[in-house]
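Below is one structure. I have some questions about it.
A single protein chain has been removed from this complex, and every other one stays in its place.
A, B and C label the chains in the order they appear, each numbered from 1.
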Amino acid sequence: MATVDVDLPHVKEEDQHHHGPAKGLGRWLYTTNHKDIGSMYLIFSLCMFMIGGIMALIIRAELFQPGLQLVEPNFFNQMTTMHGLIMVFGAVMPAFVGLANWMIPMQVGAPDMALPRMNNWSFWILPFAFLILLSSLFMPGGAPNFGWTFYAPLSTTYAPESVTFFIFGVHIMGASSIMGAINIIATILNMRAPGMTLLRMPLFVWTWLITAFLLIAVMPVLAGVVTMMLMDIHFGTSFFNAAGGGDPVLFQHVFWFFGHPEVYIMILPAFGIISEIIPTFARKRLFGYASMVYAVASIALLSFVVWAHHMFTVGMPLVGEVFFMFATMLIAVPTGVKVFNWVATMFRGSLTFETPMLFALAFVVLFTIGGFSGLMLAIAPADFQYHDTYFVVAHFHYVLVPGAIFSIMAATYYWLPKWTGHQLNETMGKIHFWLSFVGVNITFFPMHFVGLAGMPRRIPDYALQFADFNSMASVGAFIFGFSQLVFIYNVIQNVRVGEKATAQVWEGAQGLEWTVPSPAPYHTFSTPPKVD
Amino acid sequence: MTKAITLAISLIAAPASADWQINMNQGVTALSREIFDLHMLIFWICVVIGVAVFGVMFYSIFKFRKSKGAVAEHWHENTTVEVVWTVIPSIILIAMAIPATATLMDMYDTSEADVEIQVTGHQWKWRYQYLDEDIDFFSNLATSRQEITNEAAKNPNYLLEVDNPLVIPANKKVRFLITANDVIHSWWVPHFAVKKDAIPGFINESWVKVEEPGVYRGQCTELCGKDHGFMPIVVEVKSEADYQQWVSDQRAMKLAMAGEASKEFSMNELVAKGEGVYNTACAGCHQPNGQGIPGAFPAITGSTIATGAIDTHVDIIINGKSGTAMQAFREQLSAVDIAAVVTYQRNALGNSVGDLVQPNTIKN
Amino acid sequence: MKIWVLAICSVMASFLGVQSNANRERDFEHGRFSVFVVAGLLMTLIFLLSVYGLVQLAMMYVQ
Partner (left out) sequence: MTEQNEKQTKRLVVRLATAAIAMFGFGFALVPLYDVFCEITGLNGKNFNQGPAKVSSVDRSRTVKIQFVTVNPASMPWEFKPNERSIRVFPGQDRQTAFYARNPTAHWMVAQAVPSVTPSEAAPYLHKVNCFCFDRQPLEAGADIEMPLLFVVDPKLPEHISTITLSYALYDLTEKQNVTHTIPNKNKGQVTL
């Protein structure tokens, strides 16, 4: 973290008043203010997190006991598909874009994002994209039921009619992500305050810069693959239809060429957030800042060469299997090892355990468990037993739920006093943390066991030998699900009430964002701050 | 309280009963044990690294608390330490890659096979064709619908039982040619450690040499639509002699079936047999009560085809309707089965047309 | 020519994930962004070819 010893700029009182936010709905519809747009992204992400969560609870309720109790198989497949899509594209990515919108301008000393109007537009097309996607639940033939990875030909020749709505939804989400990425790169590269050189940028800004480049490189490929699907379904081409010379495996290659950088897009901002929080509560600068920046930068390129480890059982030639196994194992080291940097930051520090720090510690421990199961999956021969079982489900939920979601919650608790001006209610925060921590582990740890025992993925009903661990997972899912209501209560409570938060908020906090008063005024850094 | 204790015990001791199986199946082939050893090797490596990392972390959490007066130090960089803790895991991983490559190369062994079976994935059942013998049958889920909808008690092999299991000889190399008919499926038997995607329009191969005779169960492992969870795989491994016996039984049965097709059947013989065929082959989409699912699968009760001319009814069952989910059952059902299910559909499920069709009219 | 060598060393360091603060400051003061991009792509290609070479080696050696 760059040591910024800047004297508190005296924001003139009247400077704040005469162009505050507009009144009423117009404020939110026409806003070009990065703080308002950030809040809208975060609120939208929370709604999507709830909708995706309800679908997860339907899935876990059905899987509580063997036998079909709640839903019939086709609707169950729709739930798994929509749960995946909404959580990935609706909850995790918009939340990170919202945090970026809020914090990057303040962390680099910029008055606002580089392209404010495009910023507004890239938010406001998202609700409509998800309206299109969710409305397919009520169409004849039902919502998409071919998994969030929408493999052809199940998603082309054998798909319900609503697949076209799914395609347009993905197009719009892709457009929103690309515009957001362009905006963030322009802001970071061009609008830094004088003195805030690339050397001194906080790590959250660095990880988001790399994520933005990844987004620009792969979201168009996703748009390409869904356009190919659209042409296959409606315009009679045969990209993925073997009858006309196409190849379903081509779909898997193009999808995972997008897919693997996408999973890095979902975890790099989390690395940035955790690298901001742990130094603050350990009161010690991040260990190996340069290594972290360089390792994250190397992912921008290396994440493009390992995609086929998602396809070890598709029937690749031996050379392909060995190549992708070696490449995956080699690039796993630089990223996996970054966990040691966080531990080294804590070593000989002076730690306190407020809610953001608790979530960050849980991230380090549980994300590392997900990383280890990922390392096991990289072993190609063993992957023949793991692939498409609940072991894989456990792996990616460990890197996504205690990974991305916990880092988003940690970031929210960390920066909430700066946004709302009220100090956190620590006890409620800790209640939310411990409920989520217990819920996440009871839900996803048993999945390792049933996956290894032989339970395939995406099935609405299972054999009796998997019954007990599945009922445990379902109980855990309901604990985790309802504990998020505590999170909503905490956020709303903090917005309305709580003692006045100081500008510094956390004793160990460093960075430009802590030099503006809390709550952060509508316009910050209209005059660039002096950073020496 | 007892539940918590059993839970705690189960997490530590590897339980005997299958309900609490927490680890991978060791399997019954040399390869599956090799894979199990690789799995345990990488698992213990991860545990060791994990214990080290979390050890240091929890030590710092307890030792360097502000409340206990710890004052943070100011060093924040040490490239040599970083190089060490990057190079060591890399070396471990490279060491790990050698046995993994060896196992992978064993799996891609292309030596001559004794038995070759074509495995074709259909929407929601498997078809096995023995290339050297003239044996060809479908393997459907045998768990009754009542068990699935909780109206009847679930038997121990719930959802892992089929009407015609695949039969292979023990200690012989059996080569599977895996492909699909409609969407991508995946053929997986955990005890063989064989998993290969079945891709429409393309052919994949895999092989197994099973040491111990027995029954081994697996499931389709690639999302393939509505009944993805209801198309299990059951492989009966028999000794060499039993296998040859089974092959000759199959041949004899095939002749008998041909003979039976030329017999004349009475109405209620056909309807009775037809009900069984209907529940296995047709109830999946047209529902056991014949009402179908509006907007997805047409109803049989009062359907213009089932109550109209009999040969259009027979034609749609034999040749299916391309562009819809209605499959061609020509190769899936024998002439007797088709005659029985046609008569059943016309004289049950609320239809009472009164006519019937004999198997030999179907045959020509 | 010197900045190319430094850039390539830096990219290799980033593939390993370890870099000293001093090198970082040197890279950001004197290095040019386009040089790093080209060096990065070049090194990725070299990484690909070396892993492919490793694969061929492993295939022959472990026969």
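The definition used in the following text is that contacts are C-beta pairs under 8 Å (C-beta built on N, C-alpha and C of every residue); 3 or more make two chains touch, one makes a residue touch a chain.
These numbers were taken from a predicted model, which means no experiment stands behind them.
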Left-out chain, listing which of the shown chains it touches: A, B
Touching the absent chain when the full complex is considered, from A:Leu42, A:Met191, A:Ile210 or A:Met292: A:Met191
Selected residue (touches chain absent from view) among B:Glu34, B:Asp182, B:Glu222 or B:Asp337: B:Asp182
Hidden-chain contact residue, picked from the options B:Thr149, B:Asn171, B:Asn319 or B:Thr361: B:Asn319
Option touching the unshown chain, where A:Ile43, A:Leu137, A:Ala217 or A:Leu464 are the choices: A:Ala217
Among B:Asp19, B:Glu116 or B:Asp163, the residue in touch with the chain that has been omitted: B:Glu116
Residues in chain A touching the chain absent from view: 111, 114-115, 157, 178, 181-182, 185-186, 189-191, 216-225, 228, 236-239, 242-247, 249-250, 253-254, 257-258, 314-320
Contact footprint on chain B, counting only the chain that is left out: 108, 110-113, 116, 118, 120, 131-132, 175, 177, 179-182, 199-205, 315, 318-323, 326-328, 330-331
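Throughout what follows, only the chains that are shown with their structure count from here on.
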Pair with more cross-chain C-beta pairs in contact, given B-C and A-C: A-C
Length of the line joining the C-alpha centres of chain A and chain B, rounded to whole Å: 34
Distance from the mean Cα position of chain C to that of chain B, given in whole angstrom: 45
Euclidean distance of C-alpha centroids - chain A vs chain C, Å: 29
In chain B, residues with contacts to at least two other chains: 77, 79, 82, 86, 97, 101, 105
Chain C residues counted as touching two or more neighbouring chains: 16-21, 58-59
Chain A partner contacts - residues on chain C that touch it in the complex: 10-11, 13-21, 23-25, 28, 40-41, 43-44, 47-48, 51-52, 54-56, 58-59
Residue ranges of chain C touching chain B (in the complex, touch as defined): 16-21, 58-59, 62-63
In the complex, chain A residues that touch chain B: 66-69, 73-74, 77, 140-141, 145-147, 151, 153-154, 157-158, 242-243, 247-249, 282-291, 313-315, 318, 321-322, 325-326, 329-330, 332-334, 336-337, 339-341, 343-352, 361, 364-365, 368-369, 372-373, 375-376, 379-382, 384-385, 387-389, 448-449, 452-454, 456-465, 467-469, 472
